[in-house]
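Missing here is one protein chain; the remaining ones are kept as they sit in the complex.
Coming up: subunit A.
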Amino acid sequence: MNVHADLTPDHKVIAEKRGALVEFGGVTKSYGPVTALRPTSLRIEAGEFFAIIGPSGSGKSTLLGITAGFIVPSAGMIRIDGADIVAVPPYSRNFGMVFQNYALFPHMTVAENIGFPLRMRGVAKTEKAERVARALAMVRLEGLGDRRPSELSGGQQQRVALARAAVYDPLLLLMDEPLGALDKNLREEMQEEIKKFQKALGVTVIYVTHDQQEAAAMADRLAIMRNGRLEQIGSPRQLYERPQNIFVAGFLGEASILPVSKATPLAGGFAVAELAGGGSVEAVASTGVGEALCIRPECIVVGPEAEHTDNVFAAQVEEAVYANGSVRYRLRLDGSGHVVNARFSTRPDLVLMQPGQRTKVGWARRDGLLIEGRPET
């Protein structure tokens, strides 16, 4: 598309601007006896795309609301490029924010919506018109400035919201489930677009969502929250491959989690773990010696090749589900009776196993992870 050719000069100018460094120090929020956010400390680098995920009620919206200035924290501080902003009202923080339902003003046109923050900043008319036009071009909505938000599609409204939140070059962009109202295909398209947009602006983004796939696809780093607490922070890959506890392991993708009754450390960061119900495995003990063993489904080897792995079990296929080039087996281990899930890609000539069939299951010791938390059985 030639639109991008038009955009390049603008992108260059804006890309030189950087995003804000955001630091949370012991930020807490309680409503009477109810703690919505436990003391939270966090550092988000300038220009970073940082996602916060967690189930509803986990405190992620509270943290975002505190950052935006809607919620006054009970304690703690938030520093933007070193300056504490807790006492600064939301309208003086100069952050951009995109809401789940976009919150486009229905009584204003698209151009008036995008021009609103400039109007509040007393930008002169001609400059305002210019910047609104540039913002419209940036989100590929040229010519739609005179429409009302209600006349636009969901995806277009989303872009207007993005343009409105970015037209005044904020250093920090907050996004609260911005794609929650869109259907799946549009959501994936918008993920890419938002990512491109963020790169072009160089702005720091805090992105709150309950969709772990969306977060993993977009973010440089993510934080997983539960019960008002940060459970773990890391890159999408770190969190998937090295979860610290069973909540993180279960929240991000699929995992087989087996209860461990006793673990003895070995050299090189490994340990021997006795599985509850019988059998022992060697596994990585990165976060100390936990009570659960976590194995990701693509790490599990099924069939004769399993014999060559570190931890081998005889097992029975309980369920085999084929979907779009991959197969997922549910296998019950002999002896302990634990269930593990394996997933791998198939080829047209591969013969799938049937439920009831006996086989071997195994995994390398570097692929098993001892983590914290007691699995439910």
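Here, a contact is a pair of C-beta atoms (placed from the backbone, for glycine too) under 8 Å apart; a residue touches a chain by one contact, two chains touch by 3 or more; residues count from 1.
As a convention for this text, contacts and distances are computed from a predicted model.
Engineer: When you check the chain that is not on display against UniProt, which of "ATP synthase gamma chain", "Peroxiredoxin", "ABC transporter permease" or "Aldehyde dehydrogenase (NAD+)" does it turn out to be?
Structural biologist: Matching the unshown chain against "ATP synthase gamma chain", "Peroxiredoxin", "ABC transporter permease" or "Aldehyde dehydrogenase (NAD+)" yields "ABC transporter permease".
Engineer: Can you tell me which of A:18, A:148, A:332 or A:360 touches the chain that was removed from the display?
Structural biologist: Only one listed residue reaches the unshown chain, and that is A:148.
Engineer: Among A:95, A:270 or A:313, choose the residue that contacts the chain missing from this document, as touch is defined above.
Structural biologist: The single option touching the absent chain is A:95.
Engineer: Among A:22, A:104, A:239 or A:275, which residue is in contact with the omitted chain in the full complex?
Structural biologist: Among A:22, A:104, A:239 or A:275, only A:104 touches the chain that is not shown.
Engineer: Just the residue numbers, please: which parts of subunit A touch the chain that's not shown?
Structural biologist: These residues of subunit A touch the chain that is not shown: 68-70, 89-97, 99, 101, 103-107, 116-117, 120-121, 148-150, 164-165, 168, 174.
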